[in-house]
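All protein chains but one are shown in place.
Right after this comes subunit A.
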């Protein structure tokens, strides 16, 4: 009788401990949308209004014009300074998106950009910096670049370019799963 009681006690203790460890180890990933990554008051138009459009003769500019290049460069400058949502720092997030691989180790991807739509690498204009997440992994197998994935990890807001004052979202995680599972 006493042996069974002891065993029961040990079993209960084991279960409690293991449940605790499981619960403690697995953070609750908050499902985010790409809109959550942009500040509520973010309006690219107000930023673009900083440009002095009178310096450009827009009606008469063609694609080939070097002035067009200059306007594009100015617009891109503004784009670069897109604000981040600082309250997302440290949040355990779950975000869906497409992978644009940056570094590969063999046939495994070790770092990539997570972007909201497929074709971001050739779409003009490119996604705004607050619509991209830089993810570093220890090497994940990439099924196909046109398949969406869920990425779970701790969201960080890092300054990536001190000169321009540019910041970006970053995650260091290996939890990349297929969107359709």
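One rule holds in what follows: a residue touches a chain if its C-beta (ideal position, glycine included) is under 8 Å from a C-beta of that chain, and two chains touch if they have at least 3 such contacts; residues count from 1.
Criterion: contacts and distances are computed from a predicted model.
Not shown: a single chain whose UniProt protein name, out of "Beta-hydroxyacyl-ACP dehydratase", "Cache domain-containing protein", "Auxin-binding protein" or "Putative ABC transport system permease protein", is "Putative ABC transport system permease protein". One of A:97, A:116, A:153 or A:168 touches the chain omitted from the figure, and that residue is A:168. In the complete assembly, the contact with the undisplayed chain comes from A:69, out of A:8, A:49, A:69 or A:178. Only one of the listed residues, A:132, A:149 or A:171, touches the absent chain: A:132. Not every partner is drawn; the one left out touches subunit A at residues 63-66, 68-69, 72-73, 76, 79-80, 100-107, 109, 111-113, 120-122, 124-127, 129, 132, 134, 142, 144-145, 160-161, 163-164, 166, 168.
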